[in-house]
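Removed from the display is one protein chain of the complex; every other protein chain stays in position.
Note that the chains take the letters A and B in the order they are written out, and that residue 1 is the start of every chain.
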Amino acid sequence: MTARTPTLSPARHVRVLRTQEGVLFIILLVIIVVLSLLSDRFLTANNLLNQTRLLTETALLALPMTLIIIGGGIDLSVGSTLAWSAVMLGFSWQLLGLPLPLAVLVCLLTGLLGGAVNGYLIAYVRVPPLIATLATLAIYRGFSFGISQARSARGFPEEFAFWGQGQIGPFPTQFVVLVVLIVAAHLLLSRTGFGRWVYAIGNNEVAARYSGIPVERVKFTLYALSGLMAGLAAFIFTSRVTTTRADAATGLELDVIAAVVLGGTSIFGGSGSVVGTMLGLAIITLLRNGLLLTGVKGDATFMVIGVVLIIAVLINDLVRKR
Amino acid sequence: MSEPVIELRGISKRFPGVQALDNVSFDVREGEVHALLGENGAGKSTLIKILTGAYQADGGQIFLRGKPVTIPDTRHGLKLGIAAIYQELSLYPDLSVAENIFMGHHPSLRGGLVNWRQMEQRARAILHELDADDLDVSRPVRGLSVGNQQRVEIAKALSHDARILIMDEPTAALTKHDVDQLFAIVRRLRERGVAVVYITHRLEEVFLLADRVTVLRDGRVVGETLDVSKTSQAELIRMMVGRTLDTLFPKTPAQPGEVVLEVRNLCYGRTTRKVNFILRQGEIVGLAGLVGAGRSELAQVIFGVTPAESGEIRVNGRPVSIRSPREAMALGIAYVPEDRKNQGLLLRMNVRENTALAVLRQLLRYGFIDYAAEDRLAKEYVEQLQIRTPSLLQQVVNLSGGNQQKVVLAKWLATKPKVLILDEPTRGIDVGAKAEIHRLMNALAQQGMAILMISSELPEILGMSDRVLVMRQGTIVAELDRAQATQEAVVAAAMGADELHMTLVASTSLNP
Partner (left out) sequence: MSTPAAPTLPPLPRPRRWVVQQESVLVAAILALTLCVSLVNPDFLNTSNLLDIAVNTAYIAVAAAGMTMVIVSGNIDISVGSMLGVCATIAGELARNDVPVPLAFAAAVIAGGIMGAVNGALVAYARIPAIVVTLGMLSILRGGLILVTQGRWIESLPQAFFFSQRSTLGIPNPVWVMVIVALLVWFFMRYHRLGRAIYAVGGNAEAARLAGINPRQVHFFVFVVNGLLVGLAAVLYASKFTAIQSNAGQGFELAVISGTVVGGVSILGGTGTVLGAVLGSLLISQIGTAAVFLKVSPFWLQAVQGGLILLTVLVDVLRRRRMT
């Protein structure tokens, strides 16, 4: 990478622990310590690596969602886009008989198309993002059911499982993919001109336009990117669960948004970071996993997401008011 | 002469760094229109806000019908019958005219139910008093003309039974027709015994409408309140401007070079109508005019924010099409907007990021920001413009107005423009920073930059410009060189003195 580390003033180092990321990091450490005391199965390489398998799809969606929310928007359709893309994968492979690599390409392109439609509606037709993506949430989910006729595709070849179940060295394949993309998203947001534009638009769209920033194009790109990532998540998801289902990832958008907001991204746009989002997601995932290991029933662990979310936002408000 | 309805005695108000009002005394009588004049920053808005209860005075007292009162907030002010109509209207776009008038104090039946019939009747009655029967009280406010929206605001004030009505530059955004209607309304209110405080930049309106006039300057009342019949335009201008500012403006005469920007028959909507002018290398051209004359709108047409509907723009003699700020930038045009906070700055981002924003593309290496180059750039401009900031990483929201303005300037200077359009470059900033910006403008012109400066401050226009263009009603009505540009000439052109003269002769026996 050609990016240079920015010259930090000493003051900033001191402030790091008071930033949202600093607070989240400390919370994460506390959670890890507490959970490892509660269950001896928690702090094992096996368990932790397995968790990365489970959080990858959410994480892939959370990366572009972070950028979108920083830019002052929101995308509620990501879960449906994922399902639609997954269905297209199964459909084009099983029913149309396309070779698998081509089917994967169809899957990615489907996601991209879904995102581009969102982007067009929001950037150029100026439909408020919340409604535009609420509508496409229903439409893309409808496509998933309509195209698949609610039948699942299965029976993918062995080697296909590599992306969702395989390993690269000791690490789950998708975790490696995820890490690469996290780094890429982080660099995109914090080091590139595009990232700076995103912050600028979320901060003050008018001033951004007056400064010659192509606001519409940036917005369009963000939603298209979000769709593409949903396509990628669909591919990895399909490979992990070895079946494509129309009801896949229902409600996933809420987990994704929760992670982003917990990660310190302002829901009104203008501030936030990829690192924060990933810390937010790690907290949610590990808390749920830890509670599961201590015997709490599966879905009940959702409760902690809500509690942590509201408390974190409250604390963040208090810290910022100082 | 009737007794004052409301009287301010010795009012002072201090903000950090500024004495906004200094021992101001002022009164308004029943059934009079009292004009309040003054340049930007003279303290008019502060005075209004103290009257309505939005601000509390540091010193002095307010008397309502002879009794001392305190007005803790605007709601209380309304109860006392004091209402204000600001330039920025506060309406509910999707609610009906009647409801906009009565929101918060609906005529009601038992149990807090709204009596729509009575509300619409009363709304109609109020609008009837305003001679605005043509307004349908049941239609939504969205889509009404600005003039009609303003009438709704006035009706709202009257629905509170306001006895003291403050109007802040009510004609700024109105068409000629709407202005006439407004004047009729104000006269009617006067007949009904309402005390009207009328703030304006347009001297003609003082003579058409007001009974008495008070001039504010630098937070003080100049001289004393005058009867309009006993003063003249020239006297009021003298009172408003007052000081001799020659020393403040270090203007060095320009050596104008080639024509850089040429505008021919430029049109956009109703605000830019067949504008023609040229701008040469190395000169500063002042663009004067009243608020609402279309100066900022013209700048935004040239800069591509609202692309021209017809007409021609030439840069270095070549016809160009400018459809967006990006295209304007690429042609070497920069625009420092009037509204610093909304159009100029990313308040929550730091000095470095703001400075580099417009030239970010040039600081990219393979798409990545070259932080060292960005740092150098920001440092360079912080030093050159003497921006006082603890570090480049300071959020600009924490800087003073003057330094914020310098950051906006830095952002645009970084684009190395050939044409720099400055819209009210020194509004709301302190005297020191003002002088620095003026020195900088001089230096830039010396280096060959062509500068178009929009300003509502006459001394600034006269002090800084090599040439003065005067705009009125969307078009340029006068071009004056430095020698011709006197206060009187600019003001006369901006206000349309001939028209003024005729109206005065026709409507009153005053001696203009």
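Everything below uses one rule, namely that a contact is a pair of C-beta atoms (placed from the backbone, for glycine too) under 8 Å apart; a residue touches a chain by one contact, two chains touch by 3 or more.
Bear in mind that the values here come from a model prediction, so they are computed numbers and not experimental data.
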Which residue of B:P72, B:G112 or B:P253 touches the chain not shown here: B:G112
Among A:A153, A:A258 or A:A282, the residue in touch with the chain that has been omitted: A:A258
Option from A:A132, A:A200 or A:L252 whose C-beta touches the chain left out: A:A132
Touch list for subunit A against the chain that is not drawn: 74, 121, 125-128, 130-132, 134-143, 145-146, 148-150, 246, 250-251, 254, 257-258, 261, 267-268, 296-307, 309-310, 313-314, 317
Subunit B, residues in touch with the chain not shown (by the definition above): 74-75, 78, 90-95, 99, 103-118, 138-140, 142-143
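In this text, only the chains that are shown with their structure count from here on.
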Residues of subunit A touching subunit B in the complex: 1-7, 9, 11-12, 187, 191-194, 196-197, 199-200, 203-204, 206-214, 270-271
Subunit A-facing residues of subunit B, complex: 303, 305, 324-326, 328-329, 335, 337, 342-349, 353, 357-358, 360-361, 363-372, 375, 391, 393, 411
